[in-house]
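Omission of a single protein chain aside, the complex is shown with its protein chains in their original locations.
Up next, subunit A:
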Amino acid sequence: MKEELEKRVVKGPDGVEFEVDPLRDYYCQSAPTVMPPAYIKIVEELFNWARAESIWILGFGTGCGAIEMRPLMTPRFDAYRYGIQWRPTPRQANLFVISGYLSVKTLKRAIRSYEQMQNPKYVVGLGSCTINGGMYWDSYNTIKRLDDYLPVDLYITGCMPRPEALLAGFQELKRLIRAGQAEGANRYAEQFEWYKANQKRVIHDWDMPDYNW
């Protein structure tokens, strides 16, 4: 465990000493809960329409595919005309694009970032590496199927997918959201134990709370 996560006694500015247990005190301990649909169908459909039209991507690039995001967010392909924007922090984003291979070390950061995102939230896996390991299929350091660790709503194939493929993927994601089928976050909450067990099997130095939302 890292030193800054160890339990310790801290002296406050007023001279009072108190004990700090970072893992318990700095993070929320309760597991995520399932978000039920709205009370009547038509309202839920309205919500889903609104959700589909406001996609905010977390600016977190992993692997080679992150390079395709730059032309997408600039005038050449201009994803903004589809109502899609990039955000700098997990708190402001609702779509996590895993843009390629994930090393175990990055997976840890990806999990933390995903859990910090607010509901409703979606995950898109980009490229062969997220699907079956791609050309890193025999690597000692990258995971081979993303959906064992994070709830993936949509995969976009390719190595790497072109910006056009991403745009098509975003349209497909919108269709899924409007149809109420992009339920990844709820799946994550329902099968939380299973996801955690998978995550902990590859991340050996687990030094964070189980849920750090």
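Just so we're on the same page, a residue touches a chain if its C-beta (ideal position, glycine included) is under 8 Å from a C-beta of that chain, and two chains touch if they have at least 3 such contacts; residues count from 1.
We take it that contacts and distances are computed from a predicted model.
The chain absent from the displayed complex carries the UniProt protein name "NADH-quinone oxidoreductase subunit C", chosen from "Pyruvate dehydrogenase", "NADH-quinone oxidoreductase subunit C", "Spermidine/putrescine import ATP-binding protein PotA" or "Nitrite/sulfite reductase". Residue A:Ser139 is the one among A:Gln85, A:Gln116, A:Ser139 or A:Asn212 that touches the chain missing from this view. Only one residue from A:Arg51, A:Lys108 or A:Lys121 touches the chain missing from this view: A:Lys108.
Residue A:Ile131 is the one among A:Ile84, A:Ile131, A:Leu154 or A:Ile177 that touches the chain missing from this view. The residue from A:Ala66, A:Cys159 or A:Ile203 that touches the chain not shown here is A:Ile203. Seen across the whole complex, the unshown chain contacts subunit A at 104-105, 108, 131-133, 137-145, 148, 198, 201-206.
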